[in-house]
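Only one protein chain is missing from this complex, and each of the others stays in its spot.
So, chain A:
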Amino acid sequence: MKLVDHFQYGLNSPICLTWELTYACNLSCAHCLSSSGRRDPRELSTAEAKGVIDELQRMQVFYINIGGGEPTVRPDFWELLDYSIDHNVGVKFSTNGLKIDKKRAAQLAATDYVDIQISIDGATPEVNDYVRGPGSYDMAIRALENLAEAGFAQPKISVVMTRQNVDQLDEFKAIADKYGAQLRITRLRPSGRGADVWDELHPLPGQQKQMYDWLVDRGDQVLTGDSFFHLSAFGEALPGLNLCGAGRVVCLIDPVGDVYACPFAIHENFLAGNVRDEGGFQKVWESSELFTELRKPQTGGACSSCMHYDSCQGGCMAAKFFTGLPLDGPDPECVRGFGEQALAARGEGHVIPKSEVDHSRTKLGKKSPVLLQLSMGRPDRACETSPLAGLGASETDSGLRLPVAGS
């Protein structure tokens, strides 16, 4: 049996565990996969978080990806970081750069066994701030400057690929090179608030090929979180694990201790248990009903007769779920176009599953992105007289794509 086949049946412990430490965030990114904003009062306490770290050490989870929200806004973030490293659980944390001032950068440079990932979603302030909010580009670059100045070795720059930034791939690489960083690009999922902007922001079919070609050329220099395996159907497989690892090698612990199959699947359908339950995280990982189900042999469903099924494995579970597609059918971004057909076939009145877990701030602040700054689209008709043409006709959708209002 090949290694990847073993992975499908699950491992004794996760390889890639993401832990969102808080739903609190200073930003309100339009595409936030965890609909973050406000802190959840049920957040794990410092003692509980340390208990989880102890458990991860026992399970030999050698490193974890910490995110949020903005994890550094937790007052005990630095304490938990040190605790984790001291217990042989290395940390890579994702941040928008908020707290990475010169002093912190120097402290981090002196800490072994920590990786930092700075998020930017545009190689220019215009493209970045459009989705991440005003000032967020400058904040991220300042953090990169501080880390470079402190001699922090190879931080990561993490980019979610959108329709607006695919053309900037070379520029992202140049920014990474400039700050001695490594570029990481990942796929935009319709998860969390991402569902609200997916139609507008997900890369077009031609851009999918553009990303694939770029990755084939530079796959060895760029990290992807193995998130583009659906593109492998274009030809040769991309480097990495070409498999959905949800519940098998991957999982998410959310700020209140809920364990989901993957970071892009914060929805009750993918909730396996809670670290506060008896038996803790280990029991959830080893014997929850959901994870046991996910580790059974998968059939390709509607995709099983496709000659590319072996390379793309039907794509991303979360991308299908949050676009209202069946899980055993094509990915909405299937490179052969079957996803688009499936989306078109959903019919009038189809229901897109919405997560109950939403910590979005209900009032927009000065730092919120306003998606009207860039107009990428064209009016529906050339001579439309209505000023609201193309901005959506329904009464509940003003067309103003404010990412957090009411969502």
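One rule holds for everything that comes next: a contact is a pair of C-beta atoms (placed from the backbone, for glycine too) under 8 Å apart; a residue touches a chain by one contact, two chains touch by 3 or more; residues count from 1.
Rule of thumb we're sticking to: contacts and distances are computed from a predicted model.
When the listed names "NADH-quinone oxidoreductase subunit H", "Sulfate/molybdate ABC transporter ATP-binding protein", "Mycofactocin system protein MftB" or "Ethanolamine ammonia-lyase large subunit" are checked against UniProt, the chain not shown comes out as "Mycofactocin system protein MftB". Per the touch definition above, the residue from A:I15, A:A150 or A:V166 contacting the chain not shown is A:I15. Touching the missing chain, out of A:L3, A:A47, A:M307 or A:A344, is residue A:L3.
Among A:Y63, A:F152 or A:W198, only A:Y63 touches the chain left out of the display.
Checked against the full complex, the one of A:G90, A:G180, A:P205 or A:G219 touching the unshown chain is A:G90. Residues 1, 3, 6, 9, 11-13, 15, 60, 62-63, 88, 90, 113 are the ones on chain A that touch the missing chain.
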